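Report on one structure; see the data block that follows.
A single protein chain has been omitted from the complex, and every remaining protein chain is retained in its original position.
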Amino acid sequence: MATQHSRSAARIMMAPAVILLLGWMLVPLIMTLFFSFKKYLPLRGGDLGWVGFENYVRFVTSSSFWPSVLTTLVIVGGVLLITVILGVLLAILLNQPMWGQGMVRILVIAPFFVMPTVSALVWKNMFMDPVNGLFAHLWKFFGASPVEWLTQVPMTSIIVIVSWQWLPFATLILLTAIQSLDGEQLEASEMDGAPPLARFAFITLPHLGRAITVVVLIQTIFLLSIFAEIFVTTQGAFGTRTLTYLIYQRVLESQNVGLGSAGGVYAIILANIVAIFLMRIVGKNLDA
Amino acid sequence: MARSVTQQRKIINTAAAWAVGLLIFFPILWTILTSFKTEAQAISDPPVFLAFDWTLENYSVVMERSNYMRFLWNSVIIAGGSTLLGILIAIPAAWSMAFVPSKRTKDILLWMLSTKMLPAVGVLYPIYLIFIKMGLLDTRIALVIVLMLINLPIIVWMLYTYFKEIPGEILEAARMDGASLRDEVLYVLTPMAIPGIASTILLNVILAWNEAFWTLNLTAAKAAPLTAFIASYSSPEGLFYAKLSAASTMAIAPILILGWFSQKQLVSGLTFGAVK
Partner (left out) sequence: MGQIQLQQVTKSFGNVEVIPPLDLTIEDGEFTVFVGPSGCGKSTLLRLIAGLEDVTSGHIAIDGTDATTLPPAKRGLAMVFQSYALYPHMSVRKNIAFPMRMAKVSQAEQDKRIDAAAKALNLTDYLDRRPGQLSGGQRQRVAIGRAIVREPEAFLFDEPLSNLDAALRVGMRMEISELHEKLKTTMIYVTHDQVEAMTMADKIVVLQAGVIEQVGSPLELYRSPQNKFVAGFIGSPKMNFVEGAEAAKYGAHSVGFRPEHISVSTTEGTWQGTVGVAEHLGSDTYLHIHGVPGCDPMTVRASGEFTVRHGDTVFLTPDMNHIHKFDADGLRVS
């Protein structure tokens, strides 16, 4: 529904955004692919020629690859589990009639706005420090000996920190979804004699299904690439080296660009698998 | 339909929600409290909550010692610059997609989203290399460009959603009234979409402010924003709780305030309209 004038204007107006994003996507992607087939050590001889798939093979056969995949999966899975379950419960709680709802909402959302370096540092020092951290005091108060969080249970610690950051996101989205639930539907089921638990299982939860899927997919994409939390707390030590962190170390710390790039290609493929599912949902919503 | 709820139930709900809310908020509260303590009180055993000598000393020390203002200024420039640049590029694009939709509009929108999902670490070295070659490493321009590009899909998407709510007839009326395309966007569309543009700006300033991959990896001394400033405290010699708290409070305070204003738009913005 438009004229030739407006259609050609539309193409011109869209061009900057499309060209920029196309460049942003293609140029680094092609370069990463290019490097991934080379032996490339910028500080030790530079470009040492083509090596075929050697980097790809070396990356997956190195002793740190599978542990890093496992670490990534445990962190992503743990955070997802915690944030979704607590998020649903919290959303239901916040949806109940109460005094000061707006204020509580603000308190719950706040961690999402804290920059990752700050939250990692605050948790690391002021809560998880084995001498001066609040947890140490708490443990001592109950007569237990303080835990060295980041060295003894590093994975749990990182999952706690990241979950704290992402719980607000899950809660907020699930709360929005719950609020769009038709109250009459719940009342009708109540008239039909369904007890509260059945109402939750058969009406609220299915209604939340889509929102939960969206939360899981979006968080997965962000969690796959968490960086600052590990950078600030353990620097990848004590078995907390995720795939992202491993690649970062290969590229910038040991300056083995070829190897790191091959890892990058794996990361891109992994993210795209998740992204496809997310796009399906978003795309369907566009048609509606 | 609202129903009457027993007073008792409401009291229980309120107590439970406030307890959970305060628990979640506690780390932030604790940081803010600690920022007003002396270093000795900050690590006192047992810890003190409110009964301490309130002091602003940590703030003045942090600002003097670590050149805090430069980091803050870098954050402001990078977050603000990348958002405004993104808005300027996104408004025409969103106009096209909302008011002159074609068969490809949906594909373009989804494709733009897909670029957002590219893992940063996968393209770290090429970007690093490009900026070295262009002499842009550790410059604010580099970060303005990168953060603009990673947030551009969200900006386009949010503006598109807001523009679609505006009836096309009003723009057609402007066209009939003799407005050129520029006039139409400048005098009719933009003023009508001010609330949507404002919340888009807000959300993207927050995202850019907190971004902690590129800001850590593409900066050193000159262009480092607050994310990097805070990260520098992770080294052992920086371990002064009260000062760390003061620095952290200053780094998150502006965005906490902005964030509270934007909670409504947050959901549709971050889920690309999949949850409303």
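The chains carry the letters A and B, assigned in the order they are written, with residues numbered from 1 in each.
To be clear about the criterion, a contact is a pair of C-beta atoms (placed from the backbone, for glycine too) under 8 Å apart; a residue touches a chain by one contact, two chains touch by 3 or more.
Note that the structure is predicted; figures quoted are calculated from it, not measured.
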Absent-chain contact - pick from B:I11, B:M134 or B:A173: B:A173
Interface with the unshown chain - residue positions in chain A: 1-5
Absent chain, residues of chain B that touch it: 167, 169-170, 172-180, 183, 187-188, 191-192, 194
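As a convention for this text, only the chains that are shown with their structure count from here on.
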Length of the line joining the C-alpha centres of chain A and chain B, rounded to whole Å: 16
Touching residues on chain A, where the partner in the complex is chain B: 1-2, 6-7, 9-11, 13-14, 16-18, 20-21, 24-25, 27-29, 31-32, 35, 90, 93-94, 96-101, 103-127, 132, 134, 137, 141, 164, 167-169, 172-173, 176-177, 180, 183-184, 187, 210-211, 214, 218, 221, 224-225, 227-228, 231-233, 244, 247-248, 251-252, 257, 260-261, 264-265, 267-268, 270-272, 274-275, 278-279, 281-283, 285-287
Contact set on chain B toward chain A in their complex: 1, 5, 9-10, 13-14, 16-18, 20-22, 24-25, 27-28, 30-31, 34, 43, 45-47, 89-90, 92-93, 95-97, 99-100, 102, 106, 108-110, 112-115, 117-130, 149, 152-153, 156, 168, 181, 206, 209-210, 212-213, 216-217, 226-228, 230-231, 233-234, 239, 241, 244-245, 248, 251-252, 255-256, 258-260, 263, 266-267, 270-276
